[in-house]
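Left out: one protein chain. Kept in place: all the others.
== subunit A ==
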Amino acid sequence: MKFLHDLLEKQRPQFEKGGKFEKFYFLWEANETFLFKPAATAGTKGVQVRDAIDLKRMMMTVVIAMIPCLLWGTFNVGYQHHVAVGEETSFFSLSNLLFGARWVLPILLVSYAAGGIVEATIAVIRKHPINEGFLVTGMLIPLIVPPTIPLWQVALATVFGVLIGKEVFGGTGMNVLNVAMTARAFLYFAYPSQISGEVWTQLAGKTPVDGYSGATALSVAYDTSNAGAQTVVDGLNQANSALAAPFGGEFFSFQNMLIGGIPGSIGETSTLMALVGALILIATGVGSWKIILSCFAGAFAMGTIFNMVGANAYMEMPAHYHLVIGGLAFGTVFMATDPVSASQTETGKWIYGALIGILTVIIRVVNPAYPEGIMLAVLFMNVFAPLIDYNVVQANKKRRLARATV
């Protein structure tokens, strides 16, 4: 490997100040530091040894935590297709994986490519290092879009997210909003017809079987409640009854939604896989367990309150259903915990997480326009996180002041 390192180092003068490619220093640096941990040593004064962690490793931990969701999503895209067009298939079959990969991989590649180009361009223009944060964003965006999304929209949304969500503020660490959620919100408001309605199953031009409906559990719940004739659970049980549920019970049974055999955005359908990701994030300390726990607790508590109010069928939907339908679990685990846009104080994290959970359920149940609440709840709380922190820090200042005047 010394040979490779020497080869890279030989190019260094060309990229350093005064060199031919001076402008592209940070591109070269990104490549070099990606291959080799740099030889930089601690300064003369201050700490002489440093922790083994670095930001790349931290970001990669999040990417690794998302892999279960990505794999599951790939199988599920295939499964939803095959079951919708009436082809018998078991969930973990090769044909599901291949079909899923055929639609998921291009989205993943486009997202990484589009974002990577923006990152690199901005790094050259603004002369700052290439941000590792994009390792995570590039993976998150494919997981929160439907498998039928046009690739150009993926590219556009990624560019928007990275540019407007992050780079205008100065790059990773400076952004106010979660980058991936910004990208999705952009898609949602700019191209609503490609990200709502019957877009969740990739039919690939085939005709679906009789009795098929492409709606997600959330919209089924919403429509049932509007019709007012039956409970949401009954409505869910009857929907898509023509299709085979991969994990027992009805198509939209609790266990099916928990395990994740339902249509939806690529990565969001399996609450179970999101929990596996949560375990990885919590065990590694990269994601805040406080945010994850309080977010689920907030959603459950708000669901319970709605149960008690009981003004319509949606409000009467059992509170635990809220935890498994839609993208709550995925958003909680991977979006709410983004350390940059979340609350930064430990007390603040409890409040921040709980409010995301509560708001998600309120938006779902009360707001007629948006079937999914987590996206707006996370963005909303991103904006409020500094206010929460401000008050937590203010309390610390007051304690100090009180002590001084005693």
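As a convention for this text, a residue touches a chain if its C-beta (ideal position, glycine included) is under 8 Å from a C-beta of that chain, and two chains touch if they have at least 3 such contacts; residues count from 1.
Convention: contacts and distances are computed from a predicted model.
**Q** UniProt name of the unshown chain, from "FMN-binding glutamate synthase family protein", "ABC transporter permease", "Na(+)-translocating NADH-quinone reductase subunit A" or "Iron complex outermembrane recepter protein"?
**A** "Na(+)-translocating NADH-quinone reductase subunit A"
**Q** Just name the one of A:Met174, A:Val309 or A:Val366 that touches the chain not displayed here.
**A** Reading the full complex, the residue touching the unseen chain is A:Met174.
**Q** By the contact definition given up top, give the residues of subunit A that touch the hidden chain.
**A** Within subunit A, the residues that touch the unshown chain are 1, 4-5, 33-58, 60-61, 64, 129, 131-133, 170-174, 283-286, 288, 339-340, 342, 344-346, 349, 393, 396-397, 399-401, 403-404.
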